[in-house]
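Every protein chain except one is present and positioned as in the full complex.
A, B and C are the chain letters, set down in written order, and residue numbers restart from 1 in every chain.
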Amino acid sequence: MSTQSITTLGSLNEECGIFGVWGVPDAAHLTFYGLHALQHRGQEGAGIVANDGGRLWQERGLGLLSVAFADPNKFTHLTGKAAIGHVRYATAGSGGIRNIQPFMVDFADDQVALAHNGNLTNAKSLRQQLENEGAIFQSSSDTEVLLHLIRRSKKATFIEQLKEALNQVHGGFAFLLMTPDAIYAALDPHGFRPFVIGQMPNGAYLAASESAALRAVNAKFVRDVKPGELITINDAGLTIDHYTTQTHLDIDSMEYIYFARPDSDICGVNVHQARKRMGQHLAYEAPAAADIVVAVPNSSSSATLGYAEAAGLPQEMGLIKNQYIARTFIEPTQQRREQAVRMKLSVVPAVLKGQRVVLVDDSIVRGTTSKYIIRMLKEAGATEVHVRIASPAFKYPSFYGVDMQTSDELMAAHLSVAEMCQEIGADSLAFLSTAGLIAAIDLPHEGSGSGLTTAYFDGHYPSPIYDYYPELASEAEQKIVTFEPELTAN
Amino acid sequence: MSTQSITTLGSLNEECGIFGVWGVPDAAHLTFYGLHALQHRGQEGAGIVANDGGRLWQERGLGLLSVAFADPNKFTHLTGKAAIGHVRYATAGSGGIRNIQPFMVDFADDQVALAHNGNLTNAKSLRQQLENEGAIFQSSSDTEVLLHLIRRSKKATFIEQLKEALNQVHGGFAFLLMTPDAIYAALDPHGFRPFVIGQMPNGAYLAASESAALRAVNAKFVRDVKPGELITINDAGLTIDHYTTQTHLDIDSMEYIYFARPDSDICGVNVHQARKRMGQHLAYEAPAAADIVVAVPNSSSSATLGYAEAAGLPQEMGLIKNQYIARTFIEPTQQRREQAVRMKLSVVPAVLKGQRVVLVDDSIVRGTTSKYIIRMLKEAGATEVHVRIASPAFKYPSFYGVDMQTSDELMAAHLSVAEMCQEIGADSLAFLSTAGLIAAIDLPHEGSGSGLTTAYFDGHYPSPIYDYYPELASEAEQKIVTFEPELTAN
Amino acid sequence: MSTQSITTLGSLNEECGIFGVWGVPDAAHLTFYGLHALQHRGQEGAGIVANDGGRLWQERGLGLLSVAFADPNKFTHLTGKAAIGHVRYATAGSGGIRNIQPFMVDFADDQVALAHNGNLTNAKSLRQQLENEGAIFQSSSDTEVLLHLIRRSKKATFIEQLKEALNQVHGGFAFLLMTPDAIYAALDPHGFRPFVIGQMPNGAYLAASESAALRAVNAKFVRDVKPGELITINDAGLTIDHYTTQTHLDIDSMEYIYFARPDSDICGVNVHQARKRMGQHLAYEAPAAADIVVAVPNSSSSATLGYAEAAGLPQEMGLIKNQYIARTFIEPTQQRREQAVRMKLSVVPAVLKGQRVVLVDDSIVRGTTSKYIIRMLKEAGATEVHVRIASPAFKYPSFYGVDMQTSDELMAAHLSVAEMCQEIGADSLAFLSTAGLIAAIDLPHEGSGSGLTTAYFDGHYPSPIYDYYPELASEAEQKIVTFEPELTAN
Partner (left out) sequence: MSTQSITTLGSLNEECGIFGVWGVPDAAHLTFYGLHALQHRGQEGAGIVANDGGRLWQERGLGLLSVAFADPNKFTHLTGKAAIGHVRYATAGSGGIRNIQPFMVDFADDQVALAHNGNLTNAKSLRQQLENEGAIFQSSSDTEVLLHLIRRSKKATFIEQLKEALNQVHGGFAFLLMTPDAIYAALDPHGFRPFVIGQMPNGAYLAASESAALRAVNAKFVRDVKPGELITINDAGLTIDHYTTQTHLDIDSMEYIYFARPDSDICGVNVHQARKRMGQHLAYEAPAAADIVVAVPNSSSSATLGYAEAAGLPQEMGLIKNQYIARTFIEPTQQRREQAVRMKLSVVPAVLKGQRVVLVDDSIVRGTTSKYIIRMLKEAGATEVHVRIASPAFKYPSFYGVDMQTSDELMAAHLSVAEMCQEIGADSLAFLSTAGLIAAIDLPHEGSGSGLTTAYFDGHYPSPIYDYYPELASEAEQKIVTFEPELTAN
C-alpha cells in the first residue's frame, strides 16, 4: 500500500514494535537503535524502561523516536544493563502520553514494565470484570489488563502469576515484560505477530518484533518465538518455557504483504523474497499487454521486481517518493488530499510519455490514493494504466493487531473488481488470489492449514473474536464469515 | 519566612491549593483565575479537570500556572459548566506529570476526578494493604488511596462509597472530587486545612482553599467548610452533609503565620490582621532599643506593621525584594546560596546607615537566610540588628499537610535561642510565645483547646500520626511529644 | 504607578537597562546577575555579548532573562573575561529578535557590540541620510545609526571614530560598546539617563544603568558617569575621557518617581528616600481627613511611608499585590481589564471596612487602573477614598528614553484635576507640585536649573527634539511648550 505515511488517507496501521535486551552496557541506547529499526511499526509514540541494578526507570514521548527522545536528558536515568522499549501506532486523540508504552507500575515491593504488540479480543470484558472488582486503570489501553490479572493472581511466584494471566487473555499478542530480575517474552497461541530472539556478540540475549532489528544492533538471529511460549531472559541467559501447549500457527499474512521490513525473516521466510514471489504469481495470474512496469514506491518495490521479471517487461521509475515528509496545513478535503499525494509522490513524464503502464501496488484500502496516482500517470502521458495488486482484495476486518477493525472504509468490501477498476480510473485491475498469496509466501509449516491468517480476504477467522463479534455481525450480515473454535486451554 | 521562592534554601512548603465550581459558563477559565489566586500554595504543577455535559477532560502541566497552561490549546477540551483544579507543591524528582492533580480515573461506567490539599497519615499502610489485594496505583501520591477505597466499597451509591472511604483515611485533608454529576468537598475531622464555600453572582457555588480565591473571581464568601463535612455542589445547588460527627477543630496555625494570603479570612479571622497582632504581641513580649523596624519582604510585612506600631518605632524600607525570579545556574554551595539571596533581596544603605535595626521575620527554619540578611544589613551600615520572629520557635515536624516531616533541618530543634542568635550573627533574638500566638490569632472558638494546631512549637499532636510515628519516635527520643487519641469514628 | 506589569493597561515603560564588566572570570554569568537586578527596566528581551580572548560571541532571546536564557547551552560560547548585556522594553510587533540588543557587527577586521539605554531624537533623519548614501540597516532600531556613523568616520582610531559619532547623535543615551580590546561607556550631554561605574573585589571595573546592579554582583560604587563622558574599561583599568565639554545636567525626573529601583542612588540621591520625601511633601501640600493611608503596591510604598509619617496617620495594608503574574487569555475589553487588575491586586476588606482611606499612588497615566482600584476599595467597605499622587500630573510626552512619545492617552493632558477626580470616582484627588517634586528630590547640583528634566509636567524641554517636533507641534497646538537651544558642540 502506498499511503503508509499519510494518515489522513486511510492506510493500514500496525499496532507497534517491541524490543528488549538483558546483559549489555547502556542497554537503553541499544534499545533506542533497535526501536529505530522498528519505527515503521509505529510512529505516534515511543518509550523505554531501563533496569539499573534492579530499579526500573521509564521515559516516554509522543511522535517519532527522534522527537520523543530529542532531549538527551531523557537518557540520564536510563542506565543499566537491561531495557525494554516500544514504538506505538495510536489513533488520534487516544489519550496522549498515558497510553504510551512500556507501561510501568510501582508496587510497594516490586516493579513491572510491560510492552505489547497486538490486540486482545477479550480485553473489554476482562476490563469490565476487573473494574467491577475494584480495579482502577491508568490508561485506556487494553494492554493494561494483563498487569491487573498478574497482580490479582493468587499464585506464589511472578512467573506463575504471569502464566495464569496469559491464559486468560485472547487475541494477538507479543508481550515483553521486565521486572527487576528478568525480561519475559510471550507470544499468543496462534503466533499472530512476529517475534524473534537474538544474541549479541557478548552473549546477551534480546527479543524484538522483527529480525531486522537484530541486525541493526549487530546481533545474530537465534530463533523465532513460538506460539504459546514464555521465554525468560536474565543473568542465567535464556530459558524457554511455555504457558500453554494448545497452539496452532496462524501468522498474520499482512506482515508479509505490507508491514514487515523486506530485510526481515519471519518463520524462515524472507519478506522481500515473499513479496517478489507475490509479484511473480500475480504476473502469471494477471498478465497485461504493456510496455513498462512501474512500482508505487517504496512498499511495492519487491513485488514489482517479481512482476517485471516474470512478465518479461522492463521495470521503470515512473513514480518517485519524496523522502521528506511535511505535514500539510490543509483541511482534508478531496482537493487537498490530492495535494498531499502530490507532496509525497511525483511522476517522471519523460519515462511515462506514450507508454502502456503496469502499475504494481501492494494493496488497496479506500482506493482514493490509487485514483490520484492513476490520474497523475495519465496526465504525464501514460496511454494505459493496468493496476496489479500483489495481494488479494481486502474485504474483512482484522482483530489480531492491525488497525482495521471495520470494513466500512474497505473499497473491496463494497464494490466488485470491475466497479473498483472504474472508480479508480484504471484500464484494468487485478488482485493476487489467496491461493497465489499462500503459494508465494511458501511457509515451511508442518501443522494443519497454511499457517497464515488470511481472514482479511476470505473471512475465515482462526479463533473466536469475543468482544468484537457484535460489530462484525452487524456489518457483515450477508457475508459468510467463519470462526475456528478456541484452542483448548491446558 | 523570607525564603518562600528559593527552594534550595530550606523553606516550608504548603502542599497545595484547590478550587472548584459548578454552574458557570466556561468553568475552566474561572478555575484558572481561582487557582492563580492560590498560586502561593503550590508552584510545581497545576491541573484542571472540566466537566462538559457529563464528560470529564483533564489537562495538567509542570511549573507555574502560566507555564503549565501556556499553551492555549489546553483549554480546547476544557469546556463546560463545571471544573475542579489544583496547584501543587512537589519535592524534586517526585514523579513528574503523573503526580500532578487532579487525578482522573475512567471506568467503563463512570469517571472521577480528585484534588487534595493535605497529607494522609495512614496512606502508606492503606496503600500496602490495597496492593496486597491486587490494586495498581498510577501515581506515587498518597492521595490515590481514596480512589481505590471508593472503588472497592460495596456501598450502593457513590456518596455512600465516598463516606466510607473518608472514614478510613486519617490526617489532614481538604478533598475536592468531581463526577459527571456533582462536585464533592470534604474536610478532615480536625479541620487542619482551610476550605471555604463561595457563591457567584449567578448563584453558582464554588469551593476553594482560601477566601482570597473567591474574591479573585468576584464571588462572595458563604461559609467555611467545617470539620467532618461532606458538601455536594450540583445542579440542585449546595447540599451540606457530614461523613462523621466526631470532630474537633485544630486548624494548622502555620496558615495564619505563613501560608495563607493576608487578604484571606480563615474561620472568621483575617490573616493580615492576625499577623499584625502577632507583631504587636511580639513587641510587648520582646521590645528592643532600636531606631527603625525593617521587614523581611514580603511575608513579614503585616507583622512588622504591628511591631512598629506597638513599639512606637518608625517602619523603614531597609530591604527590597526583587519582583523577578530567575533560576540560578549555580550549584547550591554555601557561597552560591548567598548569591541566590542577593538576587532575591537587596539592602538600602541610605536607610540603614548608622541605624539600630529591629528586623522582623515570620519564622526561622534553617537560619541560613537570616544569617545572610543580617550580614547584608551590617555591611550596609546598620550598627545593631535585633531579630524578632513573629511566631514561636519551630522544633517539631508536622504531618498534616506541610512539607516539614522531619526536624533534622530545624535550627530551633537543635540549638537554644542564645545559640541561634550567635549562629545568625544577630545582636539579639526573640520569638513570639505560643500563648502570644494563640492570643494574637484570637480564634472565635467554642470547643475545647485553642482550635489551633501548635505541634510545631510544643510537640502536642492533636491526633495519632500512624505511619509517621516510627520516624518521629527515633528522632525525638529525648523530646516530650504527646498525641491526642483518635476521635471516635461514628 | 501601579500597572508596571500589565502592559495592556497603559503604563509607562523604560527603554532598557545595560550592564558591562571587564576583567572577571566568567563575565557572562556576572552580567546575567547584573541584568537580573535591572530586569525592571525591560522585560521584552535580553542579550549578552561576551569577549573571549578578543573574539565576541552574541546570544539573545525574547522575554524575561529567565526565559531568554532558559537554555543553559546559551552560555556555552559566552566565555571569557568581559561581557556587556542589555534588557529591553519593546512595543509589540517591533521586529522580534533582530531588534534585541546588544547588536553585534562583524567586519573582516573587527567586531563591535553595542547596547543602548535611551532614545535618539535625530536618528530618523540620520538614518535617512545614511541610507541615501548606501547604508543597509539590519534592525528597525534607531540605535544602529551609531554603528554606521562609527564605520563611516574617516578618523584613524576607533575611539576617535566613536567620539565623532557621539557628537552627531542627539537625545538621551547611555551607550555601552565592546570591541575585542575594550568596553566603552558614554552618556549624553544632558545626562538624561542614570549610568554608574563600579568595581569588583578583584579590581575589575564595570558599568551599569543603576547602582542596585553593582550591589547585586557584590561590586562597590565608584562614581556616576557624567554628561559628555566617554569612559574606557580595559586591561589598563578605567580611563575617563569626554567626547564633548558642552554639557548640562538634566536627569529624567521619572527615574526618581517611577523607574529606578528604590535601592539605587542616582547622582547622590537615594531613590527610596527621594520617594519618601515626595510623599511627605504631598502630605504637606494636600492633607486629607482620613483614618488610614494605603499604598498601591509595590511602586508607591516609599511615598506612602512618607505620606503617612508626615500626616500622622497609620499606614495600612488595604491592597495586596499577587506576586505571580499570569497572562490572561482574554480580550482587552473594559470588563476584562478589570479582571486583569483583579488578578494583580486584591483588597483586604477587614482592613478597609468603615475606613476613610488615603490612597497613595506614584502616578496616573490613563486613569483606568485607578478607577478599578477605587471601586474595589469601596466594595470592600471603604467609606471615602482620597487619592494622592506623589508626582505632578503628566501632560506632555517625553523623547529621551521613556516610551511615552505622545500625550494622546495621558488623562491629565485632557482633563482638569476635578474632572479626573470625578472620572476615577475618588472623593478627592491631588498631585504633588513640580516645585514639591524638585524639593523632594533635592539634587546636590551646582549648575543652572534644577538638574532635572520635568518636561512631562511643565512642557519645558531641555533640548531641541528634532525629528519629533512635527508630532509634538500638531498635538499640542494650544499648549505652551518651550525648548532650550542645543548645547554648543565642541
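FYI, a contact is a pair of C-beta atoms (placed from the backbone, for glycine too) under 8 Å apart; a residue touches a chain by one contact, two chains touch by 3 or more.
Predicted model only: the values in this text are computed from it and were never measured.
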With touch defined as in the header, list the contact partners of the absent chain among those displayed. A, C
Contacting the left-out chain in the complete assembly, out of A:53, A:72 or A:203: A:72
Hidden-chain contact residue, picked from the options A:149, A:305, A:389 or A:452: A:305
Which residue of C:67, C:135, C:159 or C:222 touches the chain not shown here: C:135
Consider the whole complex, including the chain that is not shown, and state which of A:180, A:262 or A:381 touches that chain. A:262
Residue in contact with the excluded chain [from A:37, A:364 or A:443]: A:37
If the missing chain were put back, which residues of subunit A would it touch? 29, 32-33, 36-37, 39-40, 43, 64-66, 72, 75, 212, 215-216, 218, 261-263, 265, 270, 272-273, 298, 301-302, 305, 309, 314-317, 320, 322-327, 329, 339, 342-343, 346-351
Absent-chain interface residues of subunit C come out as 97-98, 105-109, 127-128, 131, 134-138, 140, 147-148, 151-152
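Just so we're on the same page, only the chains that are shown with their structure count from here on.
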Specify the chain with the shortest distance from its C-alpha centroid to the centroid of every protein C-alpha atom present. B
What is the chain whose Cα centroid lies farthest from the Cα centroid of subunit C? A
Length of the line joining the C-alpha centres of subunit A and subunit C, rounded to whole Å: 63
Geometric centre distance via CA averages, subunit C-subunit B, whole Å: 38
Taking each chain's centre as its mean C-alpha position, how far apart are subunit A and subunit B in Å? 51
Going by residue number, subunit B touches two or more other chains at none
